[in-house]
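See below for the structure under consideration.
All protein chains of the complex are present and in place, except for one that has been dropped.
Letters are used for the chains, namely A, B and C, taken in the order the chains are written, and counting of residues starts over at 1 for each.
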Amino acid sequence: MDAALARAWVAAVAASVTAHAAELTDLDAAIGDGDHGVNLRRGFDAAVAALASFEADSAGAVLTKTGTTLVSKVGGASGPLYGSFFRALGKTLSDDPDAFADGLRAGLDAVVRLGKAEPGDKTMVDALVPAVDAYAAAAPSGFAAAATAAAGAAADGAAATTPLQARKGRASYLGERSAGHQDPGATSTALIFAALAGLG
Amino acid sequence: MDAALARAWVAAVAASVTAHAAELTDLDAAIGDGDHGVNLRRGFDAAVAALASFEADSAGAVLTKTGTTLVSKVGGASGPLYGSFFRALGKTLSDDPDAFADGLRAGLDAVVRLGKAEPGDKTMVDALVPAVDAYAAAAPSGFAAAATAAAGAAADGAAATTPLQARKGRASYLGERSAGHQDPGATSTALIFAALAGLG
Amino acid sequence: MKKFINDPDNVVREALAGMAAAHPELRVDLDEQIIVRADAPRPGKVGIVSGGGSGHEPLHGGFVGPGMLDAACPGEIFTSPVPDQILAATRAVDGGAGVVHIVKNYTGDVMNFELAAEDAETEVESVLVDDDVAVDGSTWTAGRRGTGATLLVEKIAGALAEEGAPLAAVAAVARDVNARSASFAIALTAGTTPAAGKPGFDLPEDEIEVGVGIHGEPGRAREKLRPARELAARIVEPVLAAKPLEPGSEVIVLVNGLGGTPLLELYVMFDEISRLLAAAGVRIARSLVGNYVTSLDMAGMSLTVCRVDDELLRLWDAPVRTAGLRWGA
Partner (left out) sequence: MKKFINDPDNVVREALAGMAAAHPELRVDLDEQIIVRADAPRPGKVGIVSGGGSGHEPLHGGFVGPGMLDAACPGEIFTSPVPDQILAATRAVDGGAGVVHIVKNYTGDVMNFELAAEDAETEVESVLVDDDVAVDGSTWTAGRRGTGATLLVEKIAGALAEEGAPLAAVAAVARDVNARSASFAIALTAGTTPAAGKPGFDLPEDEIEVGVGIHGEPGRAREKLRPARELAARIVEPVLAAKPLEPGSEVIVLVNGLGGTPLLELYVMFDEISRLLAAAGVRIARSLVGNYVTSLDMAGMSLTVCRVDDELLRLWDAPVRTAGLRWGA
């Protein structure tokens, strides 16, 4: 991945979370506090703005900056988590611009280290794990195919959170009542990978 | 008027304001603060209770006690006004049990002295004045006929408040917006005279 | 209607019992239905009594204590107290120096306090509070309503009485504060009285009532909902029109919630209002932002502006120790 593609990805995510802000917020209102859409829109808009005045010629630098901006602007649970994800991904790419699969894995690890969620806890991890796995599996077929596979896996992972009872984040406070709603963070993870696939 | 008839009147008013409490409250909510029905129900229930343990053999004593109880239990604008009305009426009857027309006039005077409303101000005075006048005019035909005349005049007077703009009480705060609603106090005055007519 | 109540008819009594339990430093008489400062009557001190309908908490019961009221007599919800209560409160605080009645200008309050004053065994000075400039004071109305300025009148008169000033002086400063004050309120929603069980009026999602009082009644006009900036201008304008302030004037500003509006929004309004006052050359010497003179759960706010001098500021700053207002003690 090069700097231009990384910028395009961040811009595409920003457009997507803006377009889906109401949907994300509604999902979060059902089992959380109704701010996920606003949080991500604020964060990715800030990332796009930060990148506009940021001279960087590598995807690693672009995505690290994106992560740092998310940490500084989002707050809540998703800010540090997505921020750490992009920071870890960026750092990996700074070392090796072609190690996108490894970068995604590093991002996932950072999310799990910070948030301590396991698959099945009804969080963004439920979309992130299958997406990272699918990307790695399809990586030999090239970026476009791998991104498409990851997007599909993330969407499936997000959809699969619906019946689950949450064990992490605000939704866990609802106990059994959290079942029957799709997790907002898993849903935004699916949007992030859909944006990646859209670049191909 | 004797003590029994006075007691019957107060009981009939209590029953009537209870039956019409919601209506009075709705009228008051439209141009006041929505408590007129509750106020009068509380007051006349208290009067009935007070009279139950009150040994009195004259209408004057019964109605004075009624007035005193209303002053002590109602509060708001209607408490002192109706309280003064019944106290003045009772006092007149204590001097002369047959001076019912004079007693009503004394009651009206007390209301005007305290509240300083004039006819046309959209208050209970708009029902009270025609009722007292009608009673006096029909008094020669006997109590039943006079009470019936008074009740009709009070009802007409109450209805006639609808188009008026209030100049006294809470409804005056609404300015022109008070027009188009019947005054709650004039309405309860009509109930009081209807109860009187019902005794005949 | 959704409320934390047992029976609409008992709300006031039960809330009083709650005040008694929560504030051992007060003397709450459930039979007389009055709230009295524990050390009343204080010999030689002018007693200050206020009261009015309930539903405006913390006004008045929350303002009983050293430096403010000696007693409060809460009536039923939005219904003035009865003369018996007022008399009982007057007796309870009569330290031989006379008693000031602080009466919000509503027909019912005025008449009930008048009847009580007639029967009082001590000298009583009645002070009318009528600061709400939404209502004109012409003979076409019952006169201006008493709203937010009541807090200022009670605080400042209470401070002077605490210092041992005589009856006439305490009444005079109370009247002075009222004369220097102007208020105006906006409602976004109606409040719900327990007895009525439904909101006092219906408002569409994009409309507000302008020039409302504190008894759930509709206001002077129905207007469109607008951004905070424009609503602040809508509210500052009639206040300054009623009591023009010369540039350089010092004021106390009360941005008061009507009960259902979050503090966050009151601070947004304070931000706007302070800019408008600054633009008019007015200096905010002191301010208070919060729910002080409420109308049950009405969403809305009122602005009260009171022009002060050094002496009034000194009295405002004097210690006060009540459930609803406390500083310096």
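Everything that follows uses one rule, which is that a contact is a pair of C-beta atoms (placed from the backbone, for glycine too) under 8 Å apart; a residue touches a chain by one contact, two chains touch by 3 or more.
Predicted model only: the values in this text are computed from it and were never measured.
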**Message:** In the complete complex, the chain left out here touches which of the visible ones?
**Reply:** A, C
**Request:** Would you indicate which residue among A:Val13, A:Val74 or A:Ala147 is in contact with the undisplayed chain?
**Result:** A:Val74
**Fill in**
From C:Asp31, C:Glu205 or C:Asp310, the answer for touching the chain not displayed is C:Glu205
**Request:** From the listed residues A:Gly60, A:Gly115, A:Pro130 or A:Gly152, report the one that touches the chain absent from this view.
**Result:** A:Gly115
**Message:** On chain C, where is the contact patch with the chain that was removed from view?
**Reply:** 1-7, 11-12, 14-19, 21-22, 54-55, 57-58, 62, 77, 188-189, 203, 205, 208, 225, 227-229, 231, 255, 259-272, 274, 284, 287, 289, 291, 294, 296-297, 299, 301, 321, 323, 326-329
**Asked** List the chain A residues touching the unshown chain?
**Response** 25, 29-35, 38-39, 42, 71-81, 114-115, 165, 167-170, 172-175, 177
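The rule is short, and it goes like this: only the chains that are shown with their structure count from here on.
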**Prompt:** What kind of graph do the touching chains make: line, ring, star, complete, other?
**Reply:** other
**Message:** Using Cα averages as centroids, what's the distance between chain A and chain B in whole Å?
**Reply:** 73
**Asked** So, what's the distance in Å between the C-alpha centres of chain C and chain B?
**Response** 31
**Message:** Can you work out the whole-Å distance between the CA centroids of chain A and chain C?
**Reply:** 53
